[in-house]
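Excluded from the complex is one protein chain; the other protein chains are retained at their positions.
Right, chain A next:
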Amino acid sequence: MNIQNMILTLQKHWSEQGCILMQAYDVEKGAGTMSPYTFLRAIGPEPWNVAYVEPSRRPADGRYGENPNRLYQHHQFQVIMKPSPENIQELYLDSLKALGIDPLKHDIRFVEDNWENPSLGCAGLGWEVWLDGMEITQFTYFQQVGGIECKPVSVEITYGIERLASYIQDKENVFDLEWTNGFTVRDIFYQPEYEHSKYTFETSDPDMLFQLFNIYEKEAHRQMENGLVHPAYDYVLKCSHTFNVLDARGSISVTERTGYLARVRNLARKVAKTFYEEREKLGFPILKKEELSHE
């Protein structure tokens, strides 16, 4: 099964489970969790079921397109369900079956893995799912997001698309994966991989990036004061990505590192709190809607 069909299959599967199918969010980010469709919507009492593909940038993992397993940008298929459904593990296993993975022919295990993202004030408990010893999915019950206790709890399922595809297509090199008939990952992503690696490690301008970080940070705070959560959060994401590039570039010393992470964390916490307050002002509209439909 090629990647395009995998995505279509997963979309169909989760759409049938009542998930809103969304598109990737258009600001750079390191993981699907950082999309406002996850980070913000996991906060507060409103139900939320959503699935989307998220291109995720990890500047430090850039390898000029030369490493068979590491990418500057890979793809995650992200599912969020709030509150976590009772049969979520079964729903997940059904999605694997839909991808042609017959559990009877493989060894599928749920191995403890607790997830933490201190820079976003997030913590969760769950597993990494092993398929014949390979970690193909991160499965997490969010306990805290942006420093706020989750109630109800969301479950997050993150499929590593390239990982899973390399298994399904039995390829050793990520660039040999078939995206769709006649197109491989190499055809589509090799050049950007090379260029982004070169940019990250060689030609990026740390001084400019440091300036941008400060500007973005200031703007995030300013917009939060206006109660404009989403514009503020976009700037938090920009801060985070800028930090990641600087970090990969080796421009941030260990002592400074702690400081920058704390600045991003403060922003994220503030956004989370503001989001909650703004939704509360609106009377948690999705919750109201659910209640109405049940009457």
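The rule is simple: a contact is a pair of C-beta atoms (placed from the backbone, for glycine too) under 8 Å apart; a residue touches a chain by one contact, two chains touch by 3 or more; residues count from 1.
The criterion applied here is as follows: contacts and distances are computed from a predicted model.
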Protein name as given in UniProt for the chain not displayed, "Cytochrome o ubiquinol oxidase subunit I", "Mannitol ABC transporter permease", "Aldehyde dehydrogenase family protein" or "Glycine--tRNA ligase beta subunit": "Glycine--tRNA ligase beta subunit"
Using the document's definition of touch, tell me which of A:Trp14, A:Tyr72 or A:Trp127 contacts the absent chain. A:Trp127
Touch as defined at the start, partner being the missing chain; which of A:Met34, A:Leu120, A:Val153 or A:Val245 qualifies? A:Val153
Can you name the residues of chain A that touch the chain not displayed here? 68-69, 83-86, 89, 93, 103-112, 114, 125, 127, 131-134, 141, 143, 150-153, 155, 167, 170, 172, 253-255
